[in-house]
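The structure follows.
Now for chain A:
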Amino acid sequence: MLEITPTHYLVLSAGLFMIGVIGVMVRRNIIIIFMSIELMLNAVNVNLAAFSQQWQHVTGQVFAVFVIAVAAAEAAVGLGIILAFYRNKETVNIDEMNVMRW
Partner candidate 1 sequence: MAEAIVFYGLAALILGFAVLVISTRNTVHSALYLVVNFLLVAMLYVMLGAEFLAAIQVLVYAGGIVVLYLFVVMLVNLKRPPETHQDPRRQTRLGLALASALLAELAAIIVYSATGESAPAATAAAAAGADIAGGNVEQIGMLLYTNYLIPFEVASMLLLVAMIGAIVLAKREL
Partner candidate 2 sequence: MVDAIVIPLLKIVILLNAVLVAVSYLVLLERKVIAFVQSRLGPMRVGPHGILQPIADAVKLMTKEDITPARADRWVFTAAPIMVMVPALIVFAVIPFGPEVELFGRSVPLYITDINIGLLYIVSVASLGVYGIILGGWASNSKYPLLSSLRASAQLISYEVAVTMTLVSMILMAGTLSMVGIVESQRDASLWFIFAQPVAFAIFFIGGLAETNRAPFDMPEAEQELTGGFHTEYSGMRFALFFLAEYANMIVISSVATTLFLGGYLRPFPGVEGLAFLDLIPAWSWFVLKTFVFLYVFLWIRATLPRYRYDQLMRLGWKVLIPIAIGNVVVTGVAKVLL
């Protein structure tokens, strides 16, 4: 228990990922859902970093860098969509986002 192995990190990462999943499932505010997705991506990154340390090789970290780049792109576009949507329907409730165009 006192020696921290990669498994510890994996459990932590799984927990973080779960919280993200719960957020996506339970919340209806699309901004919170986006944040939950960021949490999940972070969980993945923790995994990658842990593996990177386990294998003493930085490839895992390189992947994490890619994940961060993707997260940035996702945030930019996703939030742009939220704003555009909000301007039209004055809501951020995901259940009301049920049309592709209007």
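For anyone wondering why these and not others, all candidates are chains of the complex that A comes from, given by their letters.
Here is the rule we go by: contacts are C-beta pairs under 8 Å (C-beta built on N, C-alpha and C of every residue); 3 or more make two chains touch, one makes a residue touch a chain; residues count from 1.
Fair warning: this is a prediction, and the values are worked out from it, not measured in the lab.
> Could you sort through 1 or 2 and say which touches chain A in this complex?
Selected candidate: 1.
> In their complex, what parts of chain A are in touch with candidate 1?
1-12, 14-32, 34-36, 38-39, 42, 45-46, 49-50, 52-59, 61-62, 64-66, 68-77, 79-84, 86, 90-93, 95
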